[in-house]
Each structure stands twice: as structure tokens, then as C-alpha cells.
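Written out below as C-alpha cells is the structure these notes cover.
Only one protein chain is missing; all other protein chains are in place.
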Amino acid sequence: MIKIGIVGASGYTGGELLRFLKNHPEVEIVAATSRKFDGQPIYNVHPHLRDLEIKFENLKPDEIDADLVFTATPHGASMKIVPELLKNNMKVVDLSGDYRFDNIKTYEKWYGYEHTHHLKAVYGLPEINRELIKEADLVANPGCYPTGAILACLPIVAEKIAEKIVVDAKSGVSGAGVTPTDATHFPNCSDSVSPYAVTTHRHGPEIQEKLSKFGNAKVSFTPHLVPVIRGIMTTVHSFIIEDVSSDYIQEIYKEFYDGEPFVRVLEKGEIPRLSSVRGSNNCHIGSFDIDENGRLVVASAIDNLVKGASGQAVHNMNLMFGFPETESIDMVGLHP
Amino acid sequence: MIKIGIVGASGYTGGELLRFLKNHPEVEIVAATSRKFDGQPIYNVHPHLRDLEIKFENLKPDEIDADLVFTATPHGASMKIVPELLKNNMKVVDLSGDYRFDNIKTYEKWYGYEHTHHLKAVYGLPEINRELIKEADLVANPGCYPTGAILACLPIVAEKIAEKIVVDAKSGVSGAGVTPTDATHFPNCSDSVSPYAVTTHRHGPEIQEKLSKFGNAKVSFTPHLVPVIRGIMTTVHSFIIEDVSSDYIQEIYKEFYDGEPFVRVLEKGEIPRLSSVRGSNNCHIGSFDIDENGRLVVASAIDNLVKGASGQAVHNMNLMFGFPETESIDMVGLHP
Amino acid sequence: MIKIGIVGASGYTGGELLRFLKNHPEVEIVAATSRKFDGQPIYNVHPHLRDLEIKFENLKPDEIDADLVFTATPHGASMKIVPELLKNNMKVVDLSGDYRFDNIKTYEKWYGYEHTHHLKAVYGLPEINRELIKEADLVANPGCYPTGAILACLPIVAEKIAEKIVVDAKSGVSGAGVTPTDATHFPNCSDSVSPYAVTTHRHGPEIQEKLSKFGNAKVSFTPHLVPVIRGIMTTVHSFIIEDVSSDYIQEIYKEFYDGEPFVRVLEKGEIPRLSSVRGSNNCHIGSFDIDENGRLVVASAIDNLVKGASGQAVHNMNLMFGFPETESIDMVGLHP
Partner (left out) sequence: MIKIGIVGASGYTGGELLRFLKNHPEVEIVAATSRKFDGQPIYNVHPHLRDLEIKFENLKPDEIDADLVFTATPHGASMKIVPELLKNNMKVVDLSGDYRFDNIKTYEKWYGYEHTHHLKAVYGLPEINRELIKEADLVANPGCYPTGAILACLPIVAEKIAEKIVVDAKSGVSGAGVTPTDATHFPNCSDSVSPYAVTTHRHGPEIQEKLSKFGNAKVSFTPHLVPVIRGIMTTVHSFIIEDVSSDYIQEIYKEFYDGEPFVRVLEKGEIPRLSSVRGSNNCHIGSFDIDENGRLVVASAIDNLVKGASGQAVHNMNLMFGFPETESIDMVGLHP
């Protein structure tokens, strides 16, 4: 039984962490922090967690006594907390972007401010870093778009199948977080599809840096907001550089992800569906069709709040403490 | 360990039964029938149940060997199957309307045809019939609207607080089933709200018959289709016949549902939310406000496919076999 | 040709006023005010009005020189502007709640603050006040819910058909205005239905005051937020006090609204649809069914931003200046 703290427990990722951890047999939640909701029951903010007898507390990092802390804090805020938690002998899974980049210059360029507390972290995508995660004290949980994009691109990149890749991703609105904005105002985003940050989204360089460890392909990324609560559909268009078949591509994916507990490579003719993974930690990957111009299409579906955030964070925790990998995150999607 | 059959496993309620039962430690699924999808893997129809190694089979009732069969069959079809299953010493939870009515004349009037195989069944709303369900061989699983409406009305009716009740219910589209129709065509039902069968819905007399065992209130029912996948919000308007306070009403509800594992009576000022119960077997009840005309408002939220169908069916199974009541159906809602 | 000013032109009702007025042959828009967007082109805020060569201006009331001003300002703000506009010999159509009530005590009770500038105004529902509107200098444009509710209730009340009426209304999210809030945040209000202000909405007493001029029926009102951009579906449940038929009721509605340019009484068996009136100034009224408890159901559909706000405001302007009633607001709904 380990003690768990959640810093920033009032956001969507905090809510999902609580949903998964409350039934985890090896875990006791000892702190769920929130400045704004200090003293209030969890269900005031997360109305589905009605029976959870925990209250938000406004705690400073040094007031937390845990074995592992999830920092579900904004970019720029995590770097001010994480070093102290580590110093006090707690392990950390950070859900912000602060520790995702190996190259601190890339971080500073795309996030637009100085990184004042750089530390070596393991990028927490279990499908590429499983063994490193097991040994890590600090895991940087991947971004939502990078999770869907990297899993869809990896075999192509690693097998040098394509050099130019376009990632056209469509995300549900919960990816924008819990705070209302013009972009998330129902009359604006319902019945609508919006490309945004079309060449400037921070998740683009994150995808590129991680894939570059596997091959030289150049990845171009454009996200879209779609009228969906949860889920990211990632459509990967890549120009193949030698003449291979669709069946061959699918076979590569099957081998690549063989044994992975949360990745499913679909059969030919199947297309991933958001409802298949809604609320679950699964990633479905499919299509593998190639057109007359040698353009290959691969599509992946994840739940941005689960495999794209809190489910993956719990997966990382399970690895870091030697628990069964799928413990408490093995639910299937909610379909329809 | 008991053996379970599901007749009509390709619909939404069939999919939900499979979702709950696949992890139930006391249950083995021995048959999932479908005429249309005979021989196909379950995930062709229920794409989220990818790892379920079961195939649909086109089985006749006498080819099923189980301890309990869920008949997720249409109204009029169940009555042709259920008697034979019972005769072969299987217990049955029927999800159709065929065995819900005590008064067969009411059934025939509202369903529009003769009931050819009437049998005595227990109405499977555990909150009113828990002890009878435990002893039953045939449980008639309640309709989705009646589940939300009866739970919201019961204390008012039983305590003789009101004589005239209007139930204005709003249902998600999955309540219409898996078969596409004009009414469920996205361009028709998205960005829309539609009253339908405004005074003639079959669930009206079901609500009335069950509530009439508790008091004399007359219930008027109107359903609406709303652009929601899952969930029923039931708004109950009733004219109170003596001068009681909102606090008093809430207290009555708290007492009435004290100890119920799946009903939550909200605090004053809270309103039930569909996301709080989405995918879960919970029913949230709240409001209890009274206006200047003596009109009391009570609102309940359920997931029509879970508490309104398959979750409640598994609850009934748990009761019939002495399993823990909440086994495999104690998940919380998916919010957001 | 008259000169028109719009105070508060950056909200949704401001946008709709501009949409209708830009093609009106008798109208020149001389001012569209906004503090926040001063100097910016209209299409920065209303992206569909791309070709409109008008800019927002931050004008004070005494800087406007117009024949009529639409005040699309918040409750409490209008009362600080309207008197000065009138004093400067401009006519006013006020879209706030400030001048809707005859009884200032009712206003102050429900709006929660003192009314500092009371003036006599005509309630701008042309179906009841057409002749008074023609002569008015100050027209109080009705609330969105009251428009749908009053039109659906009027014949019942005027003909003394019922004494107790429950209005269960479902509104699209644009009714909450242009400013993002928790309630309008897509992950909160999509796939959801929410009763709110269940016995305390300000539109309740507005409906009651206006109907009370026609009869003694007591009206109870509860609004709901539904995942729809535009539109209000109003379901009126009333207990009839003598034995009349559904056909008779429909006939009363047909006679009552005979000749009204924007009200359509549907045939028996038809149900109003939001798409039929989306973007239009029409109100469709239908159902007229009566159940075994003597409860009559009438349903109406309007677009909350058009018949429920700006379309009706232009209708009032047309009446005040003797233009054809339907000028520039006679478009049909956008279906699907």
C-alpha cells in the first residue's frame, strides 16, 4: 500500500486520477490539493465521485507526505513544485509539459519562457520507455496529442517507411481543460470544426523530438477542435518511400505492438472509433490504406483524458511500483 | 459460478450486459445470441469489447443451457421465448415490456396486440421489490423512463404529498435502440428537442401501475428526445396538497432511500447531472424546490442503458443468486 | 429611411439585429456600440457579417443620433440609458428585462435590486399588443422564454380552459449569451440536460404577469439547458377544467392566431421542430393532445435569438414606423 498525493485535483485530469485510484488496491489517496476549493468535498467539483470521502486541501508541496505525487498542474507551475517533491523523497508523475523535452531549448522556444528548474525525467510513454519508467523517480507524462500521434507514427518512422508525415488531429473539447473560454463556449464549438495553432502547437515539437529517436521522418502537425467531449482521432498521412503493401504495413504494426496491454491494431477494413476507447486507457490503430499517390493513412483513437493523460499516468505509477500494469485502468470504452 | 445466456446480444442493452458480465467473478457467459450476426465476433458489433473472445450464435431457446438468461428481445418477442426458458429450469430477466404489467388488459391496450403467454413475474425495481426479486424465477426488468420516473415520484406518492403529477422526461437517443430511423438520424435529432408520443407512450401506464401500489396520485407522462447519447433527465412537477417545506421533502427522500446502494439523494441546491451517472448504475435525485403555486419539482438522472436497462438487470441477477448487490456494476459515472 | 442605433452590438442579439437590419430597405445603421471592441470591424466578433462595412464604436447615449435605438444591454444597464435616449427624441426597443414589468415591485423582487428609472413601456409581443406598439415610444421586448410560453399558453388562459399550468421549457445555449461560463462550457453542457433556477427564474413572473391580463390561470415555470445552439422548445402541461376535445383546443388556437404573420398552428399529429424555426422569426405551436387525467399538452418552438429576441425587436420596429410587418424578417427556418 503506497500513499498518493494529487496536486491540482480539481481539473479534469485530477478527476480522472481520482476515478482510477479510488479503487486501486495498492493505493491510498492522502492528499488532493486545490487552492480554489479548499475544504470542499470532491463531489462539489467532480459530481460523479459522490461517495468519495475526501476533501480538497490547499497544501504546499512540503505539507504532502506521499510515496508518489501526481502533479496535474499547468505548464510553468510544475517546475516550481516538482524539485521539492523529489528532494523530499517522493516519486513524481508530472502531467504538465515541463519535463517532457530532452532539449530544454526546444521547450523554451515553444513555451515562450525560461525553464528555471530543469531535471532529467523519463518520458512516460510505456510503449517506448517501459524499462526506464520502472526505474524512474520523475516521469513526464506525455501530452494528449503526442500520445495518439506517436503511437500512430512510431512503426512508420522506426521502419523508415516514410520521410514526410502530416498529422491531422481532431480533439474533443475536454482537452482544453476545465476553464471556460470563447473557444469552449457551446454556441462557438458545437456544430463546428476548428483548426487552431495550425503550425504552432506545442505538441508538434514534442511529437518530433520523441519520434526522432527512432528515425529521420519530418512530422508536420495540425490540431482541430471538434464537438466531442472526450477523444482524439489522429489521422496520419505519410508518403511511403518504397513500394510496400497495405497488408505489410498492418503486419508491421501488429508486430510492433504485440503484447502491449493497451494498444490494439485493428483488422484491415476497420476504422478506429472514439466510442471504442471513451473512458478507457486503450489506443486503437487502424486503416493502413495506401492511395495511388503513395500516401499511406493510419488513424488512431484515444481518450485524451485517459490514455492521453490520467490513465497513462496511473499506468506509469503501476510500472514505477511494480504493480500489475493494467491495475485499475483496464476498463473498456463506453459505447455508444 | 453460474452460466449466463443473453438472447438478443447485438443491441445496446446486449452490449451493456456483456460489458458488466465479462468481469463478474461468479458468472460465465455461455451464449450470446444474434440471428443477424451469427458466427461473427462480438467486437464487430460492440467495438469496445475488442478482447472478448465470444462469438454471436443463432441459437433457439432450447439450445441454451444456462442458469439465467437475459432476454434483451423486442416487445412481443420475449413472450415467445420466456416460457420455454423457464420450463427448462432457467431463471429469466426479461428486458422487454412483456412481463412488466400485472394487469394484462393494460398491456394489451397500450401495446396493441394480444398477450399470448402471460406469466406471473416480479417487477425488477430493487428499490421496491428487493425481497421478491431474491425469490423470483422471472423478473421483468423495468422500462428506462419508468425507472427514472418511479424513483423520482415514489416518496411523493407513498407519503401522499401530491395528487396530480406531471412527469416531463428527456431521453438520450440510445433509448431508441440500435436501429437507425428518421427520428435518430443525426441531422434530425441533433440541435433539436422533440416531444413525442406526448400522451400515448407505453411507459406512462407502466409508471402509473407501479406507483398505484403506493398511493392514489394520478401521473401524466410526456417523453422528449434530446441530443444526448445516454441518459434520462426526468423532471417531476407535482402540486402538493398540504403546506410542507422543501427541506421536509428532501428529508423524506433521504429516509426513503437510506441504504440503497444505487440511489443518491442530493443536497439542497444541487441539481442532478447526466454526466454524474453516465455509464453507471446510479440514480441521482435532487431539487425539491417548491414555487408560489405549491408546485414541487423533483429531478432525477439515470443512464437509460444502465440503471434504465442492463445495469439494473445485472442488479436483479445479483439479487436472484445471492451475489453482492453491487458486484460488477459499481462503477461511477463518466464525467465530463 | 430611418436612422438606427444599436447599443450593445457585440452580443448575440446585437449580431442578429445587424443581420436583419443590414438589408432592410427603410433603415440605415448609424451606430453599433461596444466598449470592448471599439474601433474594430463588426466581423471580428460576428464572423458571418464579413461584408458589413461598419465598425464598433464606444459611444455614450448622447452621442447617438438616431430615430430608433435598440438597447441590447444587460438588465440594470438599460435603465441607465433608455431615459436619456427618449429625452433626445429617439424611440427605443429595449431587449433587457428592465421595462417588461407593469408592476415594479415584481421586477425588484425577482431582479434583486432597485429600479431607479421606471417608465411606462409597451410589452412588445405583437400578437397581444400590436396596436399599442404602433403608438409606442418605448417598447420592452419580451424575454425569450416568455415569448415561447405566452404564445403557447394564451388561448388556454384567455378561454379559461385550465387553471393550473406547468411550463417545462428547454432552451439552447445561445440563450445564456456570448460570455463563457461553467454552464456553457462544452464538456459540461454537451450530452447533457439541466434543469436550472427550477422555481426562481425571472421569466416565470414575466410570463405570469402578461397572462394574468387574460385570465386567472396560475403558471409554474421551469427552464432547462439543452445541448442545442438555438431554439426553445416549450412544453405546456395544463389540467383542463371542463371536458373539451383535442380538436376543439386546436380550433381555438387556429382562430386565436388567424392572420398572425409569424405564428403557425400545426395540424393534429404534428409536433413543432426546432429546425423548422431555426434562424427564423416563426413560432410553431402544436400537439393539443389530452390524456386520461385531463392533462392537455401544447408545445411551441421558437428561435430564442430571433422570435425570442432580435427578430421580434425588428418586428416591433416595423410596427412603430409603419413598415410592412414582415420586412427583413420573413426568412424560413434552416432545416436540417
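Order of writing sets the labels: A, B and C. Residues in every chain begin at 1.
Here, a contact is a pair of C-beta atoms (placed from the backbone, for glycine too) under 8 Å apart; a residue touches a chain by one contact, two chains touch by 3 or more.
This one's a predicted model, so the numbers in the text were calculated from it and none came from an experiment.
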Given C:S10, C:S174, C:T222 or C:S238, the one touching the chain that is not displayed: C:S174
Contact residue for the chain not shown (choose from A:M90, A:M233, A:I252 or A:I285): A:M233
Selected residue (touches chain absent from view) among A:K170, A:K210, A:R264 or A:H315: A:K170
Which of B:T106, B:S190 or B:S212 contacts the chain that the document leaves out: B:S190
Interface with the unshown chain - residue positions in chain A: 164, 166, 168, 170, 172, 187-188, 191-196, 198-200, 204, 218-220, 222, 224, 226-231, 233, 235, 237, 239, 271, 273-275, 278, 287, 289-291, 293, 295, 297, 299, 336
Positions on chain C where the hidden chain makes contact: 12, 15, 19, 46-51, 174, 190-191, 229-230, 264, 270, 273, 275-280, 282, 284, 331-336
Chain not shown, touching residues in chain B: 12, 172-174, 178-182, 184-187, 189-191, 227, 229
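Here is the rule we go by: only the chains that are shown with their structure count from here on.
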Maximum inter-chain contact count - chain pair: B-C
Same-residue or different-residue interface between chain A and chain B, half as cut-off: same
Where chain B and chain C are represented by their mean Cα positions, the distance between them in whole Å: 38
Centre distance in Å when chain A and chain B are each reduced to the mean of their C-alpha atoms: 36
Touching two or more other chains - residues of chain C: 172, 187, 191, 227, 229
